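One structure, as structure tokens, below. Some questions next.
All protein chains but one are shown in place.
Up next is subunit A:
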Amino acid sequence: MNFIKRGALNVTRRIGKSFILLFIIFILGNVIAGAISIQQATSNVERTIKERIGTAATLEIDYQKLDSMSEQEMMEVDWTPIGRDLIRQIGELSYVKYYDYSSSTWLGSDDIQSYEGGMEVHYGDSYNPRFQLKGINYARVLDFEEGRGQLVDGRVFTDDEIENGASVAIISKKLAEENNLHVGDTFALTNKVFDYSAGEEEEIASRDVVLEIIGLFEPQSVAENDGENSDRGMWDWMDIEYQNTVYVSNQVVREENQFHMEAYMAIDEEYAQMIENEEIHEHFSPIFILHSTDVAEAFAEEAMPLIPQLYTVRNVSDHFDNIAGPIKSMATLSGYVLIVSIVASVLIIGLVVLLFLRDRKRELGIYLSLGERRSRVVGQVLLEVMIVAIIGITLSLFTGNLLASGVSDTMMKSDTNQQYQDYYFYGGELHSNLTTDDVIESYQVHLNATYIMMFLVIGLLTILVSTVIPLIYIVRLNPKKILM
């Protein structure tokens, strides 16, 4: 009948008290388990989301700096846009995996219908530039490499086609289906130039841009498939715009912009003279894919001195804070809940153990009178509490996890409804098709080895502290005071 056997016997012999203790530990364990599982999930979500957002960076006008400038400063500022050479120089930095730069223009068409997401849209006979001609320099199409879209038919560009400005294009599958187009077919977009100087719209030039379809793509996003998505309208708008995007080489875009400019020069001598006297700058939106999010800061530090004064480096991962609002508030809340629940557990379990020990004070005195070592008396009671605690904590491990999953799901949904408009990130070349719904979807409350270990350590330590404190109070007593 050593102290281990005594402890085990006491658990079953005092079944009522063991059950009360089990119930209390189970309830408190649920709170702790819930808080830890939310903590775990939120700490994992940042890494997951940043991986999904990608490692893109771009150079763009620093509008904050621009807003803070005086008129005088604005007059003196260098407005030179980001040139091809500078983009290539930055693209050669060691942090960059690959890069692209893009120019774009908007064209209409008499030949094909734009995709409108199943909505009935009537533009009448007026010219409506619904198609974004997106020029690229990276033949394999950076948007496809980064998961914004996926090539579902045909092929990507060759380096020759990009270099020589071949009249080939990649369009969306839905746009192709809308117009019964297939890989190998040709279609025509129309580049019309209008003069508004007389107060009315007057067409001054027009030409067709005939392009051969070499590939079809489909947009990739979690949110696209979510029929219950509360942000549906916003998503639809983004989706429709992307479905009507036509990928071509930068050269094709350049020629159409040139046509546009020349048409204006033909009717406006003053404008023509001004253009002829000045260096013509092309406007490119660069995008750099970095090796990892960890180098984003170093990349920005190295690129900043190279770029014109008015520009800044913008990383896509900077937008995590905007997207992950509900997650962050959940993490903060669960942190507080965890601390409060641990303190409450120590107090409540401590008091319950103290009450139970008061009943058993005489029994502990008996062991001491028989010469039992104080450490073993403490060990016996600890063992009894720990047997009950392990059962209670194991049960609450699963129920707490389920509880946390339910609570966080409800909280995030309500949080999302309040803040949905803040989460879209759609600017310049840094497209993120990741929405708050994607963030929420990637927030998974589930059991894993780390979580189980953390919960067991925190839970059992809490109970250990709660038990040892009242226990020490009793076993330090002289056996005579207890028994005689």
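As a convention for this text, a residue touches a chain if its C-beta (ideal position, glycine included) is under 8 Å from a C-beta of that chain, and two chains touch if they have at least 3 such contacts; residues count from 1.
Everything below uses one rule, namely that contacts and distances are computed from a predicted model.
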Undepicted complex member, UniProt protein name, chosen from "ABC transport system ATP-binding protein", "Transcriptional regulator", "FAS1-like dehydratase domain-containing protein" or "Glycerol operon regulatory protein": "ABC transport system ATP-binding protein"
Options A:Q150, A:S369, A:T410 or A:T450, residue touching the unrepresented chain: A:S369
Which of A:M69, A:V343 or A:L483 contacts the chain that the document leaves out: A:L483
Hidden-chain contact residue, picked from the options A:N2, A:N164 or A:Q309: A:N2
Subunit A residues touching the omitted chain (full complex): 1-3, 5-6, 9-10, 13-14, 362-363, 365-374, 478-480, 483-484
